[in-house]
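Every protein chain of the complex appears in place save one, which is left out.
By letter and in written order, the chains are A, B and C; residue numbering begins at 1 in each of them.
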Amino acid sequence: MVSKVDLSVRIGKLELPYPTLMASGCYGSGEEFEAFADLSKIGAVVLKSVTREPRLGNPMPRLVSTPAGMLNAIGLQNPGIDWYLEHEVAKFAKRPCAVVGSVAAFSVDDYAYVTERLAARAEIAAIELNISCPNVGSEGETFACDPDLTGKVVRAVRAVTDKTLIVKLSPNVTDIAAIAAEAERAGADALAVINTLRGMSIDVHAWKPRLGNLTGGLSGPAIRPVAVLAVYEAARAVSIPIVGQGGIENATDALEFFLAGASAIAIGTANFTDPRIPERIVDELGAYLAARGLQSLRDIVGKANAGFGTPFQYEGDAG
Amino acid sequence: MVSKVDLSVRIGKLELPYPTLMASGCYGSGEEFEAFADLSKIGAVVLKSVTREPRLGNPMPRLVSTPAGMLNAIGLQNPGIDWYLEHEVAKFAKRPCAVVGSVAAFSVDDYAYVTERLAARAEIAAIELNISCPNVGSEGETFACDPDLTGKVVRAVRAVTDKTLIVKLSPNVTDIAAIAAEAERAGADALAVINTLRGMSIDVHAWKPRLGNLTGGLSGPAIRPVAVLAVYEAARAVSIPIVGQGGIENATDALEFFLAGASAIAIGTANFTDPRIPERIVDELGAYLAARGLQSLRDIVGKANAGFGTPFQYEGDAG
Amino acid sequence: MLPGPSVHDVVVLDRTELARGVILLGFYAPELAAVTSPGQFVMAIPPGGERAATALAIYEAQGERASLLFFVCGARTRELAELRPGDKLSLTGPLGNGFTLESARDVAIVAGGVGIASVLLPAQRLAERGARVRLFYGARNSELLVDRDRFASAGCELCCATDDGSFGHHGFITELLAQTDDKPDLILACGPSPMLRATALVAAELGVRAQLALEETFACGVGGCWGCVVPLDRASVQAPKFPKTGSGDYVHARVCKEGPVFWAHELRW
Partner (left out) sequence: MLPGPSVHDVVVLDRTELARGVILLGFYAPELAAVTSPGQFVMAIPPGGERAATALAIYEAQGERASLLFFVCGARTRELAELRPGDKLSLTGPLGNGFTLESARDVAIVAGGVGIASVLLPAQRLAERGARVRLFYGARNSELLVDRDRFASAGCELCCATDDGSFGHHGFITELLAQTDDKPDLILACGPSPMLRATALVAAELGVRAQLALEETFACGVGGCWGCVVPLDRASVQAPKFPKTGSGDYVHARVCKEGPVFWAHELRW
């Protein structure tokens, strides 16, 4: 892996040496993984989402494994923004990688309020707007499932910070391109695509849902084809960078996202399999590019249709 | 498996001895599987969708395997309704199980036209309306992704036949309950929940999508949590029966769907693993009910919250 | 009349690793052996945790024993490679339409890599009835030219080629076929798609009819899903009877059901 290829990416004002973000909620604040992974070899850690008020989170069980994936329903357990600013944020300065704050809320005002306070801190390099959390259903609509709500919340947040704003979209929609375009129009610097799919698992012995919250968010390799398509469609609708995510376990998976149009990727569930995966992906991406004589990761972004030959070899009925 | 439990179901006017349908597009017309499976031990076969005009279908490749699932993009290859009525339908009379016709189209008129002609035939016990096929994207919107379009097409079709009408819904929506309710209002006798999720897979060596059609429909165990939740939500929104489907491989999987609110299930991708799965599921469902002293499958439909104890053991933040 | 295809519960009798990652599995499977014709295949139902059945040619079928020969290339073949004598397996088949051997007297069989698995049976049947059989056999290297002795002892003449030149002709096997002065009256071929296309070209130049056993990704393997099609001349007897659509004069035939063997000159690929 001595190849000197350029894996750096630029997301808004954020310059990262590596294109690998650790997905929100899957990597704590980075500290939890520091003994097991070299954080200087990752692009950034996206923090667990924080809300205005402290939250106890959902009742247990919060995790269920499913075929090639898992359901989670954490319910945004967090100490609330006051406590967070006072006791947590200062520690993030010590991380050897960029730290991206993640903001969740149940109203436009709260999104702006929490973002403004969090983004004001120097320790926070950028803000990811989690408008797509599927595990707090009863408390309000998911903003990312509606273009108007998406536009409204992004505009409000854009008004309170100049820091890089990554808007995280939901796959639980019919037309993600429309929502991506609206987020861009409203001022997003980048998109995170996708959050988890809504799902449920039922215990057929106990006759009850396996999650305390009844429903949860599906992540892991099972959702990768859905995520790759969402990135492909969003990338065609916007010109801002996309952080692709959903079931990435290795460099081959990551390459699907880059070819589909992602400028960077995030790794979530795979961190639970093996904390060495992020570093391995970076090494293998370098080797992949070097083997093809490519100098930069940017050379492959969005090239899913650039292959030799065309995918349409003869006439068929449908596009 | 000598238990005498009642596995029969009623779907509209259709009375089936077993609650197992073979999902459209996954079981040919039944004939293809007759040498390998006892069709008298299945509830019904749902035929491959038929359209007004003959269709060549999509270019190859049409199939890709993905983690715990597969993508397909067949593109509704079929000989069109004229040929179908003249050369195919008569053969269906020989099947030792009920035969459900599946209709696909690109306009409300064509849905009604094809349904009227197909439903007029005695060999066809019921009609499934495939308003949710994700693999013909360029030719028109997917009706099942919009409540108004769903209502319109179901009303038009309802007007031309008295036979049992099963409306097949798409998971590629934000609120499946709203669409389910609209389908019921418009006259559906039952719902099939769910069709495939839209997805994509990219060949990172060739730099092109693996499917000739670029995108395809994701099926198999990977999507089961999404399907179970869709059934759960649809069942709460309607009082007509639901045919649950999406990743069912065995009786345990099937039971998740019954508990979520399905009256019957359909088996698709699992037929590609082992053609004996449908019969095995029927046997195991009988054993499951017998072991619990239950007389009828109906006793468990929709009982996902009937377990001992409640899923909420202590206070949490979100419902 | 012979009984038709069904799901056969068979037991592994023997397992040989012919080369690294090339496995020959023999089964006690009298019923399957009895009804198999050359060029047919089975869907091997996953014996362990895997989810999709695997299409594999029936390599041998004699008396009470049938066998499969496969290359370990992914999760499913890796699972099958773990089977040991005494283990059980279920095979759906025999499936598809095999080779039409007709009254050919001088047959050239072209096999590339794993394609060898489809051509032992036709070679044996042809040799038994006195036809001359030449096997044109290509692989990446000499080690992967597996089980040549069995073909030789069945009475085949062997011409080999390797990509790396470690045995026989250094290059493509179809180059050897093209150079033959001695025109066969029938060509049978199985192997990777570029090899099959090349074989079709050579056959056309030689003016010899060729049957190609195609490989495609299958889902059902029995004609139920239309996932494995190839464009076929509408006039072929194998063409599914569909009304004309689109501009080309071909239909999409299922490789698993109408094939896997097709006449080269009828393919519109």
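One rule holds in what follows: a contact is a pair of C-beta atoms (placed from the backbone, for glycine too) under 8 Å apart; a residue touches a chain by one contact, two chains touch by 3 or more.
Quick caveat: nothing in here was measured; it's all calculated off a predicted structure.
Colleague: Using the document's definition of touch, tell me which of A:205, A:276 or A:292 contacts the absent chain.
Modeller: A:276
Colleague: Using the touch definition from the top, which of C:75, C:154, C:178 or C:201 touches the missing chain?
Modeller: Of the candidates C:75, C:154, C:178 or C:201, C:75 is in touch with the missing chain.
Colleague: Check the options A:60, A:108, A:177 or A:294 and report the residue that touches the missing chain.
Modeller: A:60
Colleague: Going by the contact rule already stated, which one of A:13, A:87, A:236 or A:292 would touch the omitted chain in the full complex?
Modeller: Checking each option in A:13, A:87, A:236 or A:292, the one touching the absent chain turns out to be A:87.
Colleague: Residues on chain A that touch the omitted chain in the whole complex?
Modeller: Residues of chain A in touch with the missing chain: 25-28, 32-33, 35-36, 48, 53-57, 60-65, 68, 70, 72, 74, 77, 79-80, 82-83, 87, 220-221, 249, 269, 271-276.
Throughout what follows, only the chains that are shown with their structure count from here on.
Colleague: What is the chain whose Cα centre is as far as it gets from that of chain A?
Modeller: For chain A, the chain whose C-alpha mean is farthest off is C.
Colleague: Where is the C-beta contact count highest, in terms of which two chains?
Modeller: Summing C-beta contacts for every pairing gives the maximum at A-B.
Colleague: Report the chain closest to the protein's overall CA mean, measuring from each chain's own CA mean.
Modeller: When every chain is reduced to its C-alpha mean, the one closest to the whole-protein mean is B.
Colleague: Can you work out the whole-Å distance between the CA centroids of chain A and chain C?
Modeller: Centres of chain A and chain C (C-alpha means) sit 46 Å apart.
Colleague: Which integer distance in Å separates the CA centroid of chain A from that of chain B?
Modeller: 32
Colleague: Please set out, as single numbers or ranges, the residues of chain B touching at least two other chains.
Modeller: 55-57, 60, 68, 77, 220-221
Colleague: Where in chain C do residues touch two or more of the other chains?
Modeller: In chain C, the residues touching two or more other chains are 245-246.
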